[in-house]
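This structure is in structure tokens; I'll ask about it shortly.
A protein chain is absent from this complex, but the other protein chains hold their places.
Labels run A and B following the written order; every chain starts at residue 1.
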Amino acid sequence: MSTLLELTNITKTYPGVVANENISLSVNKGEIVALLGENGAGKSTLVKAVFGLVRPDSGEIRIKGDLIAAGDTAAAINHGVGMVHQHFQLVPVMSVTENIILGDEPRRGIFIDKKKAREEVVALSQRYGLEVDPDAIVEDLPVGMQQRIEILKALRKDVDLLILDEPTAVLTPQEIEELLGVIKNLASTGVGVLFITHKLREVMAVADRVVVLRNGKTAGATTPQETNEEGLAQLMVGRNVVLQVDKSDAVKQGIVLSIRDLQANDDRKHTAVDGFSLDVHAGEIMGIAGVEGNGQRELVEAICGMRPRLMGSVLVDGQETPDMAPHKVHRMGISHIPEDREKHGLVASYSIEDNLVLNQFDQPPFANGWIRNATALEQNATNLVENFDIRTPSIKTTAGALSGGNKQKVVVARELSQNTKVVVAAQPTRGVDVGSIEFIHKQLVSARDNGAAVLLVSAELDEILSLSDRIAVMFGGKIVAILDGKDADRAKIGRMMAGLAS
Amino acid sequence: MKYLRSWLLPAIALLVAFAVGALMMKIQGANPFVAYKSLFTSAFGSSAGIAKTLGKATPLIISGLAVTICLRAGLFNIGVQGQLLAGALASAWAGYAIKGLPTIIHLPLALLFGVFFGALTGIIAGALKAFRGVHEVITTIMLNSIVLQLGEYLAYGPFKEPGQQLARTPEVLNSAKIPQIFGMPLGFFLGVALAVIAWWVFKTTTSGFRMETVGRNKSAAWYAGISVKRSILISMFVGGALAGLGGAIETLGVVGRYEPAFNGGIGFDGITIALLGRANPLAVIPGSILFGGMRGAGASMQFAAGVSPDIIDLILAIVLFLVTAPLIGKMIKSIRDTEQITTGGWGN
Partner (left out) sequence: MRSRWLMFAITFIAILYFYMRDSLVTTSVIGTAITFGLPLAMAAMVGIMCERTGIVNIGIEGTLLVSSFVGFFTASASGNLILGLISAVAMGAISGLLLSLLAVTWKMDQIIAGTIINILATGLTSFFYKQGHTIPSTFPEVDIPGLSSIPFFGPVLFMHGPLTYAGIILIFVLWVALYKTPWGLRSRAVGEHPSSADTAGVSVIKLRYLNVAIAGAFGGLAGAYLTLELVGSWDRGFSAGKGFTALALMIFGRWNPIGALGAAIFFGTAQAVTNQLMITQVVTIPQQFTNMLPYVLTILILAISAGKVRAPAAEGQPYEKEQA
């Protein structure tokens, strides 16, 4: 068995963070190696180093025995490495063909040979059984199809080593099955596969070997035969994991948040939320389960007054909230932990102090009339930093200088400290370290216990399952079914998320 | 330490720019020491010189503030020149055409004319940005040229001084002229006061916080319920109003009338001063005094050393380059972490 990839003692540090510390690993021909780890464990950094997108500080990368210089993407490509990136590396406005040939275009003279390029794409898609329309514009295609293009792009140059960085994050359970089949097929033709995931089931299903990373270090190496999901989870988190969040039964009270026949478009003016109705009671966590891109983001923004409601209404305690007026909606008692904290949730160059009052800076006690109250700001910040365990040298530190988990805690602290009636939490733990996840979960549960109606939107089914008192499954902008959190069955929800019959 | 840093970078930039300027003079065969000495003694060496310097600094402070405030709100207002001219033109008209008022009414009225037309010019660009998404850099530059042509037309035509060959308006009436204190136009103190007010507004008021939030992160501002459009309109209105005031003060306090040769370069110096002060309203004051001195005394280098005052343009351009490009920060580590200035970008 010949070695395709050999990493020796790879170390990469970012200011304040060690992303990779002395990591060694190898991949052989025809082998599927799973790289498992929590968010922030250093998986992506490591494979980006292999592909030359990140320059490691020290360590050696050998592909087929040849030493590869740090940061040399072209050399990696020439050595037969293909990579499917976590964030799609596709040019949205270009055609499928253009995207696949980019970087190595078939030529006729100085021009691109468009006919040949198209033929090549058709042949490639037939060869691997991945059907695509070579002339379609990428941004018009569904996510699963875009992923296919990514894979074809990676396979185009007779790849010997295929790296897949969290390829299943945005797929339906059915699409995941299909993808795992493709991976197995490839391995059987002799391609080595390095497969990154944090989903244990996928590892057990396809991997020949598993390397587990934790906090930038190798936490262990094993095979699916030698271990089980519990064992992998323990390696990944470093202690016995409580898959269930500690919480008492919900004490359901009256309806607080009521969404009626809501309709909203996405940014490209296609219907994204399509007649959505839901009631959420005080004292319960309502989870919205669904594959990303089924209207969840638009739903949240429409509820919070950040996206035009084409039809329908959102009521808090029976009072209609205004459309397109986030401030007024907030004032009526809807807190919003936004999905994109860097874009909406924080002003990176503002201090923690200012970020903690971002949407109530003009309210007493933080302002008297139009004069801001420095003492109240400081007091508020000092309290919240302590109560929400925000790790920062000072309340004057800029939010941009914090780690992902602490940034999110700033947002959560701001939104949950306001004694609101409704909490809308969109992907509240995305890109956050394990410790912070646990903390944020506890805070959401305690908001519920204090009588708030919590609407939790998450792409992580596990998060939905462990936190929700009731679960609404969303598909194609509509609710497919509402289930009780206790007897929710993962497989059944998975089928519903894919739009299959309940 | 922080204060040292924020002063160090502009200081080094100035030194380097003067050194380059000296080199240029040397190449032209002039003596740079003689030239610089005459520049500084004539600008700061006598009370008359200082008065002149502060007089020159007055419109610079105000136009520097006009750029600074917009920069804080994420807008790059490089149309201060046009807004200034609009203010100068309007105040000149109000100063000569409205007759029979006492100073106490006439002067504020004439100033208000300048403020209003400056603000009008500014808000055209603001409205185009807020409602049509047109970038302010292009519109304000175009408005500069439009106002310049308009001013020329009026000075040659309807506003022309009767019986004059030259294109210029009649002189403003005494009742609209800004009185002088200690040989210095009152405007300087007004400029300093405005800078302090601007600083205070950004530091402690909710309005300042609103504008600044929009400047730093439009999406977060929207999330926080701050109207981005309103902020754009307000900051361009205030920026234009300030620039208009600057033009009015220069007209009513120094020039006494509008003529097409009115020094619009004040607007461009305002950009450099604002960037030099890293969008801090208080930093506009020392920057403007320095620039005012150099502009006011530039001609003395011609007499003393035969150096063209155009060298000032070159020196100021180099200062701007050194302050905004992270060149010095790359060479001197201790001042590396100074925050870079950014505009609102090209998109919306």
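FYI, a contact is a pair of C-beta atoms (placed from the backbone, for glycine too) under 8 Å apart; a residue touches a chain by one contact, two chains touch by 3 or more.
Given the structure is predicted, the values throughout are model-derived calculations rather than measurements.
> In the complete assembly, which of B:78, B:94, B:273 or B:304 touches the absent chain?
Of all options in B:78, B:94, B:273 or B:304, contact with the hidden chain holds for B:78.
> In the complete assembly, which of A:99, A:125 or A:218 touches the absent chain?
Counting the whole complex, the residue in contact with the absent chain is A:99.
> Residues of chain A in contact with the chain that isn't shown?
Against the missing chain, chain A presents residues 48, 51, 53-55, 71, 73-74, 77, 83, 85, 87-94, 98-99, 101-105, 107, 110-112, 153.
> In terms of residues, what is the contact footprint of the unshown chain on chain B?
Here the touching residues of chain B are 24, 76, 78, 128, 132-135, 137-139, 141-143, 145-146, 149-150, 152-153, 156-157, 268, 271-272, 275, 308, 310-311, 313-318, 320-321, 324-327, 330, 340-343, 345-347.
Note that in this section only the chains that are shown with their structure count from here on.
> If you average the Cα atoms of chain A and of chain B to get two centres, how far apart are those centres in Å?
48
> Which residues of chain B touch chain A in their complex?
Touching chain A: residues 204-207, 209-210, 213, 216-217, 219-220, 222-226, 339 of chain B.
> Mind listing the chain A positions that touch chain B in their complex?
Residues 306, 325-328, 330, 336, 338, 340, 343-350, 354, 358-359, 361-362, 367, 370-372, 374.
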